[in-house]
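Only one protein chain is missing from this complex, and each of the others stays in its spot.
What follows is chain A.
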Amino acid sequence: MASYSTNEFRGGLKVLLDGDPCIILENEFVKPGKGQAFNRVKLRNLMTNRVWERTFKSGESLEAADVIDQDMEYLYTDGEFWHFMLTDGSFEQYPADAKAVGDALKWLKEQDVYTVTLYNGSPLSVTPPNFVELEVVDTDPGMKGDTAQGGSKPATLSTGAVVNVPLFITIGEVLKVDTRSGEYVSRVKSS
């Protein structure tokens, strides 16, 4: 596997540190005019999501981590694994465990496309698209005339996720939801 020297460090680079795959978030070059150069680096450990701050002497290097992001379609779950398939036409499938799926679980809808991060060929994490469209399976009945007042109520979506929605939303409607904040965005017109 390749390695990266400090002068190749930049945000987004995936490296191995203490045996764990990490992504470089920030890299600051520090050097007194006549003195030894250092790199102050902020990294996120992709296994634990913890942020580390480390210092390197200029010229030190880190091994590259075999970490790649791939677009994959979610297929189904067998209860233990969630199965994804590459969208590149290869039909190659990857089983992701509960740890890898993590919080993406509540946004998983069959046939939608997710970003699956592979580490040494196995799913490390699953990232949903920023916006997903999901059907409301349960909520209190809608109330006419409340469109302008801006009250809200909880609604359960087909994936089990619960989001706060305006009072006029009814069961069976499809909603656009922001997965980053978990917030309702709009209704989706049924086609």
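Quick note on the criterion: a residue touches a chain if its C-beta (ideal position, glycine included) is under 8 Å from a C-beta of that chain, and two chains touch if they have at least 3 such contacts; residues count from 1.
Definition applied: contacts and distances are computed from a predicted model.
When the unshown chain is looked up in UniProt, the name that turns up among "ABC transmembrane type-1 domain-containing protein", "FAD-binding protein", "EF-P lysine aminoacylase GenX" or "Branched-chain amino acid ABC transporter permease" is "EF-P lysine aminoacylase GenX". Residue-wise, the contact with the chain that is not shown comes from A:56, picked out of A:4, A:56, A:81 or A:168. Checked against the full complex, the candidates A:36, A:93 or A:186 give a single residue touching the omitted chain, namely A:36. Touching the omitted chain from chain A are residues 7, 27-38, 40, 55-58, 60.
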